[in-house]
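Only one protein chain is missing from this complex, and each of the others stays in its spot.
Each chain gets a letter, A and B, in the order it is written, and its residues are counted from 1.
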Amino acid sequence: MSNSHAVAVQEHQDHHAGHHEPGFIGKYVFSKDHKIIGIQFLMTTLLMLLVGGALALGVRFQLAWPWRAMPLIHTLTGGLFGSEGGQISPEFYTMLFTMHASVMIFLVIIPILAGAFGNFLIPLMIGADDMAFPTLNMLSYWFMWPAIFCFGLSFTIGGLNAAPANGWTSYPVLSAVVDASPSAGAPQTWWLIGLTFVGVSSMMGSVNYMTTIINMRAPGMTLFRMPLTIWSMFITAILQAFALPVLTAAGFMLVAERTLGFKFFVPGNLVINDGAPTIGGGQPLLWQHLFWFYSHPAVYIMLLPAMGMVSDMLACKVRKPIFGYKPMVYSMAAIAGLGFIVWGHHMFTSGMNPALGMTFMISTMMIALPSAVKVFNWIGTIWGGKISFDTVTLNCVAFISMFIVGGLSGIWMASVPTDIYFHDTYYIVAHFHYVLFGATLFGCFGAIPFWYPKMFGRKMNDTLGKLHFLLTFIGFNGTFFPMHMLGIAGFPRRYADPYIHPYMEHLLPMNRFMTLCAILMGLAQLILIYNFVSSWFIGERASRNPWNANGLEWTAPSPPGHGNFDIAPICYRGPYEYSSPLNPSDDFLMQTDQIVAR
Amino acid sequence: MRSYSHALLVVAVLMAGGCQSQRAPEFVLNSQTKALVPAAQDAVRNELQSAFGTPTKLTVWESLPVDFGKFEGKVTSVSDGRAFVKLAVASPNAAARRLPEMKGAAVKIKGADSGLVVASYNAETGALGTTGSDAAVLTADADVSVIGDGLQFGRDLYLRHCMHCHGVSGDGDGPTAKYFAVRPRDYRKGTFKFTSTKPTIRPSRDDIKRIIKLGVPGTYMPSFMLLPDDEVIAIGEYVRWLAMRGELENKLDVELGNDYSPDAAKDRQLKEVKQEIESKLSGKVTEFGTELTEDWNNAEDEGNVVTPVTARVPSDADSIERGRKLFISDKVKCFSCHGETGRGNGVSTEDFNDIPGGKPGEKSKVAGLFDIWGNVVKPRDLTTGIYRGGRRPVDIYRRIAAGIKGTPMQAFGGSLKDEEIWDITNYVFSLPYQNKPAAKHH
Partner (left out) sequence: MFWPIVAIVVLAISPAMGWWFPTEAFSPLGKQIDNLFYMILIIVGITFIGTHIGLGYVLWKGVDNKAPKAWFSHGSHNLEMLWSIAPAGILMFISLYQLDVWTKYRVQSKFPKDMITVAEVTARQFEWRIRYPAPGKKLQPTPQPDDLYTVNDLHVPVNQRILIRLRSGDVQHSFFVPGLRIKQDAVPGTIIPVWFETLAEGDYDLTCAELCGWGHYKMRGRVLAQRESEYHAYLKQLAADQAYDGHGDARTGGADVVKVEKATDKK
């Protein structure tokens, strides 16, 4: 009894008829092929990762060696990172952390998950030949570049030292009144426009993904036979579609306030920078509600796809089905649904109605539940498995562990009385870096080598991958775990020089240690970049299914050609039938394998 | 593997290159100096450097009325080429605390320069480490004094707390300053707005300490209320030192300005010019130093404090009415700048007024009121209840009697009687509480 890895059904797609070859520009630059677009997203976001990381190192440097010019960088950039007196100025510090967060959130994490992996994997995993709207897909990538341009322009337009400096949360009144802060002029407006472009790009993607997943699944692929990656992308797309318009609206309102004199957010009678008293009528809290209404679902947008991908990778690496597939799906849906009703937990101390504090506390506590269920299910997945420890497995296990830390630390913030103390301290910074970097980014660091063979037809170097993992893991925990302690010590966020406050003076050595770990972590990413680029040329060539995985994408060539599959796939079962007794000769059973009766 | 060695090489290069390229803070020359011919500029720069040094290597010019910080003591023993000095300090902690600032401070023996500079001092053992010329000059029982640690202490605090607005040179042009509607003070004219001293006198140490502690409400000068007293005093000394440096530069500019501007000296030989400048300036700096000393010492003289002769007239309705009449009278003309209702919108804000610090009668080409630093100055809106120089009765009295130095707010102490000044003061204090619009105050 033999298993064939491809069903011998030839099907000629009608819309391939009369198809002409695009030139180089059409094929690689303005490509409408989801695979190329996915790779374009991947490379752009990896580049932005380095930019965002460099900005973070600027922040960390100031906290470790306050008021010193950065060695080398200072001279190389012609004094950019250090103004008069050889030290960075306080307003420059505010720009560093604002742009670090803006770049990381809008130009790295959201695009890498939805744009890079979503784009590449969705059609392949569901057996489609491309996305539902290929042109829209191309536009969604190219709209990232105006966003990058706007963010970059906001750095330069006020003179090199005047990027937006009001936090990525951009709270009015600080970001609304032009005189209130150094960058609250043109740079802030450009930042908002950049945000709008990111939003447009995301919306295009989200519409595309929802349509593709609903309409273009291969025959036999019911919803509950979809891999969890697809579920996560689907749910994420729904989150994007419903939450993003609120951010865009808020952004327009703020631009209108700043440039057209509308009064949404600024109350009257405020005297800022010796200006005339403001003529107002606005409510600063309105922005916070609108902003967080999007930005809380945004954090789940930045998490769910990684959860889905880790589930797929983990099942493959431990050669076992996912423990509790349907609870996993329902948990993701619950996280997304509950994600819409928890935004107020960012605002417990903001002065909003205290009754809201109580309701948001309860909903926020409840959102911990599906996350916990998922963690238990991942552990259950590994239970009784056969594990091979390579780069992918290491990163996935790190994902689980870091997510546990990040999730658990959230409990103190969900509980309102403790959040009174922890809000706007480094405790929050620790929490979100554990979930965004520790979980999501480690998930991506696992996903890159896992799907690299499919993307480029070669495997990445596993030794370098393990080295990258080790250094990143050590650097990451060294940088961010102590932040929990800093938060407990009452170390506020966004302080250029915390040490003028006596109760924080003794925390300087710890901050130095954290900065050194951060530098280690930053340098370690060069290993990833090197591995990524060099494997194009000297990586071991990969077969169609180098990991012996079950998904539909592994039936296509590595890399897949135009149209993805040489034979249109038909799906017979779920994606996690590893170690199935139905297949006596192998420990995996692909979704497309037909079991021919004896 | 090859890739690892390449990586190590890159890291090594980065780290090696890094350590040498810290950019140190530097003093800048003012615009008048920069308008001179290069030879004159160099001369000014050199004189300033020898009298004041650089921000990283301060020079102590002992005759200046600045508390440079001094510890005195005796060498108790010398062993292994190291001197053990017992410094007379208020408490053992005082010396230990100032340890970082003592590094680089000059060591004098019997009051004379020794060429030695402190490298380390252990307060417990008394071990004094020095660098510089021959350390063997430190013999047992020698009288030793260590000078300059106080100024260094002030400098370090200044760079941390003040520099980014007030600039390294105290020119009010630090990187953050460009975002301010109300500019930080440029110390280099020796003029400070909110003082307790008479119109032509420098600010006293207490004036500077007050501003640092209380801040200037309504501007971006924050209150440093919680800095320990010794830190505030050290910063104040450094600010005074910067002001003196600026004033010396001004005096040199005045001395050289006529003959060495580009117009006057354009065709002259460089060598000849240099020699001429040298001879012109010889002995001048000492002379200027004496002037500075006298000016700044006068500020500490009680006789130069603006003191009301009479106690404050009780603030009843009559006094306030008299004050109001004076406010709108032609004798005092407060309304011409402050407006008839005290809102700061008087006609002078739109007139072509005298150029501050310029020739009398010469009018500015631009409408509005300006201070001597060239900034637009808005007459205070007296209805807000925010008083930049302090809200005590004596503060308002001083603003009226002695004016606000450097601004068009002139001194009325000569033309008004004490009781009249108090009446106006009472009127000013009543302004925020008249015609109360809702929620107007801060």
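List of remarks:
By our rule, a residue touches a chain if its C-beta (ideal position, glycine included) is under 8 Å from a C-beta of that chain, and two chains touch if they have at least 3 such contacts.
Everything numeric here is computed off the predicted structure, so don't read it as measured data.
The chain not shown here is touched by just one of A:135, A:418, A:543 or A:594, and that residue is A:418. Only one of the listed residues, A:485, A:516 or A:570, touches the absent chain: A:485. The chain omitted from view is touched by exactly one of A:473, A:547 or A:565, namely A:473. The residue touching the chain not shown here, chosen from A:382, A:455 or A:471, is A:382. Residue A:400 is the one among A:55, A:153 or A:400 that touches the chain not shown.
If you put the missing chain back, the residues of chain A touching it would be 89-91, 93-94, 165-167, 171, 173-174, 177, 180-182, 266-273, 280, 282-285, 318-325, 327, 349-351, 354-355, 357-358, 361-362, 365-366, 368-369, 372-373, 375-377, 379-380, 382-387, 389, 397, 400-401, 404-405, 408-409, 411-412, 414-418, 420-421, 423-425, 473, 477, 481-482, 484-486, 488-490, 492-498, 500-503, 506-507, 510, 576, 578-581, 587.
Seen from chain B, the chain kept out of the figure touches residues 176, 179, 196, 204-207, 209-210, 213-215, 217, 220, 222-223, 225-226, 229, 300, 302-303, 305-312, 385, 391-394, 397-398, 429-430, 432-433, 436, 439, 441-442.
Definition applied: only the chains that are shown with their structure count from here on.
Taking each chain's centre as the mean of its C-alpha atoms, chain A lies 50 Å from chain B. In the complex of the two chains, the chain B residues touching chain A come out as 3, 7, 11, 14, 17-19, 21-25, 55, 159-161, 163-164, 167-168, 174-176, 179-182, 218-220, 378, 384, 439-440, 442. Interface residues of chain A, counted against chain B in their complex, comprise 66-69, 71-75, 79, 82-87, 89-92, 161, 179, 181-182, 269, 271, 273-275, 277, 464, 497, 500, 523, 526-527, 530, 534.
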